[in-house]
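Once you've had a glance at the structure underneath, I'll fire off some questions.
Only a single protein chain was left out; the remaining protein chains are all shown in position.
Chain IDs A and B follow the sequence of writing; residue 1 opens each chain.
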Amino acid sequence: MKKQNDNKIKKTGLGAKASRRISNAIIYFILIVITIVWLFPFVGILLESFKTETNMQTPYLFPKEFGFDHYVKLFTKTDFLKWFGNTAIMGVATAVLQTVFILSMSYVLSRLRFKGRKGLMNMMLILGMFPGFLTMILIYKVFADAGLTEKMAPLGLIIVYCASSAMGYYVSKGFFDTIPKSLDEAARVDGATRFQVFYKVIMPLSKPIVIYTILMGFMAPWGDFILASYLIHENSQGMNVAVGMYEWLSRTNMNTHYTMFCAAGVIVAIPVVAVFLGLQKYYVEGVTGGAVKG
Amino acid sequence: MASIKLTNVKKIYGKDTVAVQDFNLDIADKEFIVFVGPSGCGKSTTLRMIAGLEDISDGTIEIDGVVVNDLQPRDRNIAMVFQNYALYPHLTVFENMAFSLRLKNVPNDIVYEKVTQAAEILGITEYLTRKPRALSGGQRQRVAIGRAMVRDSKVFLMDEPLSNLDAKLRNQMRAEIILLRQKIDTTFVYVTHDQTEAMTLGDRIVIMKDGFIQQVGTPTEVFDMPLNLFVAEFIGAPKMNTFKTNLIEQNGRYYVTPYGAKIEVTGAKADMLREKGIRSREVILGVRPEHITRADVSDPAAIPCKIKVNEMMGSELHLHVEEDNGDKLIVRIPTVSLDDHERRAMVYGSTIYVTFEGKVMHFFDPETELNLLV
Partner (left out) sequence: MKRLSDLDYLKLNKWQAFWYKFALFICAIPSAIWKGIKKLGGFFKNCGVAVKDEFVDIGSTFKRGNWAVKLSFFIFGFGNLFYGQIMRGILFLLFEIVFIAYMVLPSGGVYWLIKGNWFKIGSTIGTVQPQKNVYDPITDQYITIWGDDSVKVMLYGLLTFIFIFAFIYTWRLQVKQCRICMDITAKGKKIRSGKEDMKSLLDDQFHKTLLALPLAGILAFTVLPIIYMVLIAFTSYDAAHDGYSNLFSWVGFEHFNELFNFGQGGLGLTFGEILSWTLMWAFFATFTNYFLGMFVAIMINKKGIKIKKFWRTVLVMTIAIPQFVSLLYVSKLFTTSGLIGRALEQIPFIHDWRLANNFVSLWDSPTVAKILLIVINIWIGIPYIMLMATGILMNIPQDLYESAKIDGASSVQQFTKITLPYMLFVTGPYLLTSFVGNLNNFNVIYLLSGGNPIKGTAGGASVGHTDLLITWLFKMTLGSTESKYYMASIIGILVFLVVAILSLIVYNVIPSTRNEEDYK
């Protein structure tokens, strides 16, 4: 083989340790900047919620005087408690029902082979390409007749959130796909029916994805604006937090409700953030495990 | 084309997990050195320190007289073959092999020449446009070696390159590495846990355990004169039989008394015992399975054993036998020396009588486990 002239050992640039130290320092700097940018709005909303002014024309971040006025007003002068309750109920109900639907669908598609499986997956893929909320044109009409709008909108919304939720099976199917097929086979040889395989073998192994699905179901109603606004139709009794609070920041309400919005935002964020951070581990497993494969 | 010198090299993980302890070794130019030892003995860590993939906690590593402790791997001019091949899955075989040259912006025609040359040597020319996933294990390993070859580097590091292959391929690749070495004539450092690879490939073998070098020597040296019990048992397959017994000195002659038999130590071993002036004492006696032979019942040196397992290897028979008080021995018997009747008699539970010659024994101190003759 030909000899190359750069065969000598020579140092190019910095040594291993020094260059690592410098790059780490740069990374720490960037990460700290990111932390500030990421947390600034959240700190901001928290601090502003303690201001006693009602508008946003206050040119300072830290409240001049701390006050809980808005928090008190929230629960005494507005329907916020009702909205919060509506959303919480929807969150819990959706979490349960959606999990059942999604897990059934994804389990079937991942583990069982039957006629029409490919066709079913293709159908859902194609359906998913339509803008989902267009279905609300019809659903609103039907629900209005059935009395599932306005005041009863939370019930209607639970149905809307859950009924078609099985179409979001991708992440959990990705997870199920990673469980070795040989486990099923071993259990079947040992005499288990498919149902027993499902609840005795696969379910116990699927804790992360079950929790992930529950978490997703719980969080959906807290952030939903679009579907909710169709069914609720400005009836304060049936509102969820998103639709209710959205009005507070409209041009007409801004000056009187801005800081109230902040306070309400803080209260809404607390349960969701608590649940989320508590279950973060499973969320990460779900996103990293299932999302990539699916 | 480079010598490597390791002086007092240490690797400590975290606060006090010692992976490599006081490693001193001079590797001559164009030498083929093999690091061998059980898993976790620090052999790979040492190799990775030479490569620059691990920091060196203490001591110095020199390549061609230059201290490389603080050099990036890319500045050390080494090539390395990894256990899991480390082929880039998104690149074709050609681009995998050309990777380092591309990084240096080597002109295309030179890249082409070098890669095809290496591919020719390794017999993978027809796979050059394929992706690694379309190759078998052996072919992938060849690509990995080829990638290292095109670099023309001073040192060729190999980290258990054959351990992911099946037994047959492994033997074949081993032979190819020996041929390869004649073709590319550079300094090799090779890590393995397989003593056969170590024995067949290495000019010298470094046997390690728990971060310490146990012995450095040529294959013959470590086989014939293991420095301690560990080396003795590690080198050679099936492993050396060892058992506690008494060494008795009578009038300048030495005897061992395993299991009631009395066997005289003869030949060079006896001379060495005499030179060292060793008296009667307790020893750990080591005898390799191939040095144990069948004996007559009448022979005073015969040891009666019960057969527990009979492994038919084709050219020879490996018998796992148990002595009366429960000690287990392994005996290797060439099949040519057996007639059918004898072979059929060697079944579970039957008794055979074995003995061994006096010139093939190894003696170790029961306390220090060191070879008494060194």
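Everything that follows uses one rule, which is that contacts are C-beta pairs under 8 Å (C-beta built on N, C-alpha and C of every residue); 3 or more make two chains touch, one makes a residue touch a chain.
This one's a predicted model, so the numbers in the text were calculated from it and none came from an experiment.
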Legend entry - Residue, one of B:Lys43, B:Arg151 or B:His193, that touches the chain absent here: B:Arg151
Legend entry - Options B:Ala51, B:Leu180 or B:Val216, residue touching the unrepresented chain: B:Ala51
Legend entry - Chain not shown: contacting residue from A:Ala146, A:Ala186 or A:Ile226: A:Ile226
Legend entry - Interface with the unshown chain - residue positions in subunit B: 48, 51-53, 72-74, 76, 78-80, 82-84, 86, 88-91, 94, 99-100, 103-104, 108-109, 112, 115-116, 125-126, 128-129, 133, 147, 151
Inset, instruction - Provide the residue numbers of subunit A that touch the chain removed from this figure. - result: 20, 23-24, 27-28, 30-31, 34-35, 37-39, 41-42, 44-45, 56-57, 59, 61, 100-102, 104-105, 107-108, 112, 114, 120, 124-127, 129-139, 141-142, 159-160, 162-167, 193-195, 198, 219, 222-223, 225-226, 230, 241-242, 245-246, 249, 254, 258, 261-262, 265, 268-269, 272-273, 276-277, 280, 283-284, 287-289, 291-294
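The criterion applied here is as follows: only the chains that are shown with their structure count from here on.
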Inset, instruction - Between subunit A and subunit B, tell me the centre distance in angstrom, where each centre is the average of that chain's C-alpha atoms. - result: 56
Legend entry - List of subunit B residues in touch with subunit A within their complex: 1, 52, 55, 63-64, 66, 68, 70-72, 74-77, 104, 114, 117, 149, 152-154, 184
Legend entry - Residue ranges of subunit A touching subunit B (in the complex, touch as defined): 1-4, 6-13, 15-19
